[in-house]
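The other protein chains are all here in position, but one chain of the complex has been omitted.
Right, subunit A next:
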Amino acid sequence: MHGGGASLGDSSASATRITPGFALRPEDIALAAKQGTARPGADVAEYALRLGDDALILAQRLGHWISRAPELEEDVALGNIALDQLGHARSFLTYAGSAWGKSEDDLAYFRREPEFRSAHLFEQPNGDFAATIARQFIAASYQFPLYRELAKSSDPMLAAIAAKAVKEVDYHLDHSTQWVLRLAGGTEESRRRMDAGLKLMWPFVGELFEDDPLTAKVGDAGVVPSSLKEEFDRGTGAVLAEAGLDVSGHPMATGGGRQGRHSEYLGFILAEMQVLAREFPGASW
């Protein structure tokens, strides 16, 4: 998505140049697992599954905006963010699946609701643009420190995936931060909607930072969710203070996504996402 410091006029920076560059592709991860050079244990695989499902469901939600955004630039921006998230999902799911002899598509298309590990935040409907921005602001404020820390993981593959992802999520955080400020400081109508969007999405913050036995078991390979909360509060707090928005009164909802207890929405998301693949099981596309 991003140029990585190449300057204008640098022919290697051409957007149309065809090169895999140094990007870590899902295909490389699958190959490494097949060759036995990088295969996760069961706990790390479970952990990767959570990260992959969050990103996958968010990508699925964001993908719906393409051709419906308020401005063409936002069709491009939300599309980019969706693509980044889908890329992260593919990497995490490929890695997770390699522990069980499953592909990214086996996991995405042939699991049932209770087998998904996504947090409720990512399953929330797009709502209006402000609700999507609220969800995106929370997601990026969580994923940015998460991936930055995960880039130091004792598991080299998780570290590599996170090192690539954090650069992209940095932009997602900037995008959503700018929009929170713009909508809060724009018109009365946009401020009302931004406030309403946060009210809808804020209850799902709590679940993101809950520790459980798995996060303890993965140890240095993962990131303890609660360890990220302070930075999240500080970062979001500063933006919301500048925007003059108050989220302190919003109660936290009960989660359960990590244990397979989901929102009412996930079933519909999966029904749509999986319909064609399940109509032709075993087919290749």
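The working rule: contacts are C-beta pairs under 8 Å (C-beta built on N, C-alpha and C of every residue); 3 or more make two chains touch, one makes a residue touch a chain; residues count from 1.
We adopt the following convention: contacts and distances are computed from a predicted model.
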| item | value |
| --- | --- |
| Identity of the absent chain, which is to be given by its UniProt protein name, from "Imidazole glycerol phosphate synthase subunit HisF", "Dihydroorotate dehydrogenase", "1,2-phenylacetyl-CoA epoxidase subunit A" or "Glutathione transport system permease protein GsiC" | "1,2-phenylacetyl-CoA epoxidase subunit A" |
| Chain not shown: contacting residue from A:113, A:189 or A:242 | A:189 |
| Which residue of A:83, A:163, A:200 or A:214 touches the chain not shown here | A:83 |
| Positions on subunit A contacted by the hidden chain, ascending | 15-16, 26, 56, 60, 63-64, 66-76, 79-80, 82-83, 86-87, 89-90, 93, 104-105, 108-109, 128-129, 181-183, 185-187, 189-190, 193, 272-273, 275-277, 280, 283-285 |
